[in-house]
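Only a single protein chain was left out; the remaining protein chains are all shown in position.
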Amino acid sequence: MATVETADSATLDDEAGGVRRRDFINIAAVSFAGAGAVATVFPLVNQMNPSADVLALASIEVDISAIETGQAIKTSWRKQPIFIRNLTEAEITEANSVSLTELRDPESLADRTTPGKENWLITLGVCTHLGCVPLGAAQGEVKGEYDGYFCPCHGSHYDTAARIRKGPAPTNLEVPEHEFLSDTVVKIG
Amino acid sequence: MSFPWAKEYKPATEFGQWMDEKLPLPRFIYNSLGAGYPAPRNLNYMWNFGSLAGIFLVVQIVTGIILAMHYAANANIAFDSVEHIMRDVNSGWMFRYAHANGASFFFIAIYLHIGRGLYYGSYKAPREMIWLLGVVIYLLAMATAFMGYVLPWGQMSFWGAKVITGLFEAIPLVGKPIQELLLGGFAPDNAALNRFFSLHYLLPFVMAGVIILHIWSLHIPGSNNPTGVDVKGPQDTVPFHPYYTAKDGWTLGLALIFFSIMLFFLPNFLGHAENYIPANPLSTPANIVPEWYFWPWYAILRAFTVDFLFIPAKLLGVLAMFSAILVWFFLPWLDRSPVRSGDYRPRFKKFFWFGLIPCILVLGYCGGAHAEEPFVMMSQIATAYYFAHFLIILPLLSRIEKPEPLPNSITEAVTGKPLEQAS
Partner (left out) sequence: MVRIIGMLVGLFFSGWMLVTFVLGATEFVTNPPAETAEHKFHLKPKKVAFPSDGPLGKFDNQQLQRGFQVYKEVCAACHSLRLVAFRNLQDIGYNEDEVKAIAASWVIETPSVDPATGEASSRPSLPADKFPKPFANDIAAAAANNNAIPPDLSLITKARKGGAPYIYSLLTGYQDTPEDLPEANQPGPGLHYNPYFPNLNLAMASPLASEDMVSYSDGTQASIDQMAKDVSAFLVWSAEPKLVERHQTGWAVIAFLLIATILAYLSFRTIWADVKAEKKKKGAEG
């Protein structure tokens, strides 16, 4: 019947004459609505990003005055463990005695610490293999074959500069961005 | 579907052909919402609200899933988690206000959709099943909305939960145990909040399922139309797409503009100030009222203030409130007039516009007002009319009313020209 088929046949008739006004308006309406729908997707996805209160905790200040030489503390930053270690002279020497070419992820202790504060080794307590928390920060824990940290999940050994030396982990323990606000306060993040 | 002249789905591409053989979903959509569904050509704008309600259900489901990612259904932190959404989550305020106001818009659409069915006799044979499923959808929507309102755990949430579950207490003998079963305690608390959250998340998907049945059963006889006269042939119909998709499309834009005005400029207009006070089991708000879409039923509940013999007023009110909705289930058999459309029923039309509509408006107004005079008396008169309308007037009217002559066909009604028998 006429009514049913008009739309299609009309389009066909006029195809030779280029895009007609009615087609243009239909295409414009549909694409405009489509653009709106796409724009709506942004907030729908963005709501999953960290919220303002989570971002507000993105940096912390830690008082390190109570950490004796040779000791380490575990603290938490962005809900992840942070190891803050006050290295002994022996540990510093041990770390510096390793040739960088031997390392899987070549970095010197100086690369990983603040100048003048080389005894303060601040790393994430997250094994770079699959994210377990390595042992060695608390007193009495196994420090592994290289006297740093040892991840019990799959046997990664880190040295005194928290560099990967043995085991499956691909990179050194990550050093978060940090800054000494004073001799006793460090800001992480 | 049931019209032999319906356009047939022809896959345009090879992939379309392959798909059509394995899983004819495109064909299904084409036949139900596309060009393969011939719809009466004379549908007026009252026929736009069904699809609009469906779209607002989608809005509710999408915003609801997002809110559920940030909400915590625990009585200690539920209120604060909603404020966390409002203050800290990226665009969280927008989703929360969209969800709160989207419920209202869903009900606006659904009420206009129901009102259209009531006036144009869409509940009559052969469309009884569509109507019955529609009433089921409405009941599910009410349950969903009620439970959703409890979740922010403000004062009105808490006392709403208490009052509504308190209705079941009116049932003789088993009332109290039923109320405790529903709440999982003696008053709304963690147990109730958690199950309300669970069900509030579940029921919209049940609704979506029943909506599919609703549309399925619609496609067997096809849509009703303002004349109520059956479709006689192809000249009476146009393909749903693009004709009605275009019509629904632009009115959707209009509806979204109104929605945006509410969402962005009057987001709390339809809410209650009390719900920004955390739930306090020791202090009742001055005026406990549900959301506006429940007001007519709430007015019927409160209209019963006098015991009938051994039946306490409270139980009467509860029975009346449920009956007021359940009566819709029997509507196709209460109104036996063979004429569907109210346009051709002079008396029905008067009762509809000067009886039922004012009655619902009065009930709505009184349900939202304080339970004091003259509102209680007004709601009593309106309640009396409400039951009389459905249970007495409609059955009698279908016997005594002399309908106006019907047009021979939709085309004749539209063009004013008699149907040419040639076609």
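Letters are used for the chains, namely A and B, taken in the order the chains are written, and counting of residues starts over at 1 for each.
As a convention for this text, a residue touches a chain if its C-beta (ideal position, glycine included) is under 8 Å from a C-beta of that chain, and two chains touch if they have at least 3 such contacts.
Predicted, not measured: the structure shown is a model, and the values here were computed from it.
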Interface with the undisplayed chain - residues on subunit A: 2-3, 6-7, 10, 21-22, 25-26, 28-30, 32-33, 36, 39, 52-53, 56-57
Subunit B residues touching the omitted chain (full complex): 41, 80, 83, 86-87, 93-94, 97, 238, 242-243, 246-247, 249-250, 252-254, 256-257, 260-261, 263-265, 267-268, 273-274, 276-277, 286, 303-306, 308, 316, 320, 323, 327, 330, 333-334, 336, 372-374, 376-377, 380-381, 383-385, 387-388, 390-392, 395, 411, 414-418
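Following the convention adopted for this analysis, only the chains that are shown with their structure count from here on.
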In the complex, subunit B residues that touch subunit A: 5, 7, 38, 41, 62, 66, 69-70, 84, 87-92, 94-95, 233-235, 237-239, 242, 249, 423
List of subunit A residues in touch with subunit B within their complex: 1, 3-4, 7, 26, 29, 33, 43-44, 46-49, 51-54
